[in-house]
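For this depiction, one protein chain was excluded, whereas all remaining protein chains were kept in their positions.
Each chain carries a letter (A, B and C) given by its place in the written order, and its residues are counted from 1.
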Amino acid sequence: MTERSSRERIVRRAAAELRDGSYVNLGIGLPSEVADHVPPDIRVIFHTENGMLGVGRTPPPGEEDPDLVNASKLPVTPTEGCSYFDSADSFAMIRGGHIDLTVLGALEVDERGNLANWTVPGRLVKGMGGAMDLVTGARRVIVVMTHRTRDGGPKILRRCRLPLTGAGVVDRIITDLAVIDAGAGGLTLREIAPGITIEQVVDATEGRLAIDPEGVRPMEPA
Amino acid sequence: MTERSSRERIVRRAAAELRDGSYVNLGIGLPSEVADHVPPDIRVIFHTENGMLGVGRTPPPGEEDPDLVNASKLPVTPTEGCSYFDSADSFAMIRGGHIDLTVLGALEVDERGNLANWTVPGRLVKGMGGAMDLVTGARRVIVVMTHRTRDGGPKILRRCRLPLTGAGVVDRIITDLAVIDAGAGGLTLREIAPGITIEQVVDATEGRLAIDPEGVRPMEPA
Amino acid sequence: MSHKVVRGSDEAIRDVGEGATIFLGGFGLCGIPENLIRALARRGTKDLTLISNNVGTTERGIGLLLVARQVRRMIASYVGENELFERQVLAGELELELVPQGTLVERIRAGGAGLPAFYTPTGFGTPAAEGKETRDFGGRGCVLERALRADFAFVKAHRGDRDGNLVYRGTARNFNPIMATAADTTIAEVEHLVETGALDPAHVHTPGIYVDRILRGERYDRAIEQRADRQARGR
Partner (left out) sequence: MSHKVVRGSDEAIRDVGEGATIFLGGFGLCGIPENLIRALARRGTKDLTLISNNVGTTERGIGLLLVARQVRRMIASYVGENELFERQVLAGELELELVPQGTLVERIRAGGAGLPAFYTPTGFGTPAAEGKETRDFGGRGCVLERALRADFAFVKAHRGDRDGNLVYRGTARNFNPIMATAADTTIAEVEHLVETGALDPAHVHTPGIYVDRILRGERYDRAIEQRADRQARGR
């Protein structure tokens, strides 16, 4: 499977988590691509932590407005019913549990639902930005990432080795190989990608995986 | 001296405390009358804690707007440059030290600058409203009141007997008899009303009064 | 998203149960959710805990619920304008918790903003601090205050769209936008219900994310609680 099709599988599966009328914050990079796959029959209101609800698409070249950007500093457009607010109000919204879902990338996730995605000691710290607030405050936290590192090492661990972004915050992990839920009972394998076996997922995962007692389903859309 | 002229003396003396360009919150009752005596050469911006800066005069009968009231629930008018905000922002403004001056009434004040003005135990508690926030947050707190109770008893005490509104919060007391400052060194008599002697003020005051070392001046405007 | 719009105030409060805790926006009679309050009086739901800056008058606002003895407990900052309320408190029929106004609204903001507690200098050394933890910050005594949340918030705005975005008018804003953030279910009544997209996004006071149900209020009395000339009161 190409890297491109891996990414697309992850993003499309994550888009299937979107609910009509929900308020959603998408992280930088891979998570931001989820916005391009909103099912046609639902309406999702996107939040950006620099102070906007109802974030629209990227404007065409030449029509960018420097006063209208998202948290990646990329230009965006308004939508009907959108609103602007200051950073204190924006993070009150996040921390207060008003964002239904956040989708973020990760360097590591572990059996306790711990997440590490902001720093690698020894290299320069770039800062956590709003990630710690988002994983603490959003009602549902979904991590999207490749199942393994570029070197083939595991990213879903028994215990995170990198400094944490949040402790016990992850609800679901969506990778190119599987969908895994994190919760009080540890990690549970829910879905596997086409052509992948349970054994392959277990081998690629350091953290201990329970198998969904109702059976592991195929990951859709494939 | 009639009660009316006593009140007017207090109010006019308090109005002399107003500074050009300052932001001022006036309490209910006697303090609210200070707004009618702003010196003609200065501009004062009045704050009302229910959420407005730049409070204007009382509208003529029939022109009241039910969406435009002050903290006494009395109808007011807008002024040029006024603004509306919510109660959290209004009290952030108060508690954060942004209000230059508040003028309030009192039941008792004492040598430590303690103020009691919100409840008399045994009778029903009406509530402190915004008074505790105002005396804690305003940069300068001036109390305006008659020097004695209706029964002739002292209101400026060694220690307040009523439950406090704020501890060590009063900067200045303006009464029908005198102007007295409260500070780290206790109470200092600064000014006396026409026809009143220092002895009369001392007799009407339970708290110990130091005499202004630079001399007690006449209270003006008389 | 149009599922936020409800037909009227009775439908809007359909699931408010006995013993519910409710935030009620407004300052005095200014900016109160009067239609939702009347609906609650019609519904007759008992044993309520109400959190509101004031208690209204005997004839209007929360007073209606006091007359009908639907209230068990009240959290407010100032209750000095309602004689019936006074009698009910004195008779022990009603519990009252008084909170400094700035602390009350900040506790509600904290409830909506996911902050469990904060320190404030307000009320230190007064009865408002009794029974509470205190601590010195930079030589200044402060009180630890806890976040406040409710089952429902009833708020009133001037204009609102079908997504729940709200704009308030004048000083009718007051507690409304803060209470809207801190309840499990926020119900907004508006004088003018407009289509989504009709409000200027830079001037929305309450983003729709905070509003679960919105309705056009059936009737607005536009009452003024106090007048400079007390003779004219109670029109």
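For the reader, a short list of remarks on this structure follows.
What we mean here is this: contacts are C-beta pairs under 8 Å (C-beta built on N, C-alpha and C of every residue); 3 or more make two chains touch, one makes a residue touch a chain.
Note that this is a predicted model, so its numbers are computed, not measured.
Considering the entire complex, the omitted chain makes contact with A, B, C.
Of the listed positions B:38, B:82 or B:202, the one in contact with the omitted chain in the full complex is B:82. When the whole complex is considered, the residue among C:23, C:85 or C:168 that touches the unshown chain is C:168. Touch with the chain that is not drawn comes from one residue among A:16, A:38, A:128 or A:202, which is A:128. By the touch definition given at the top, subunit C reaches the unshown chain through residues 106, 110, 113-121, 137-138, 140, 142, 167-170, 200, 202-203. As for the chain not pictured, it touches subunit A at residues 48-52, 58, 61, 64-75, 78, 84-88, 91-92, 94-95, 114, 119, 124-133, 136-137, 163-168.
Residues 20-21, 23, 43, 45, 47, 53-54, 78, 80-85, 91-99, 136-137 are the ones on subunit B that touch the missing chain.
What we mean here is this: only the chains that are shown with their structure count from here on.
Interchain contacts link the chains end to end along an open line, per the touch definition above.
Most remote chain with respect to subunit A, judged by CA-atom centres, is B.
Chain C has the Cα centre that lies closest to the mean of all protein Cα atoms in view. Subunit A and subunit C have centres, each the mean of its CA atoms, that are 36 Å apart. For this pair, subunit B with subunit C, the centres built from the Cα atoms lie 29 Å apart.
With each centre defined as the average position of its C-alpha atoms, the distance from subunit A to subunit B rounds to 56 Å. In subunit B, no position touches at least two other chains.
Chain contacts: subunit C has residues 109 touching two or more partner chains.
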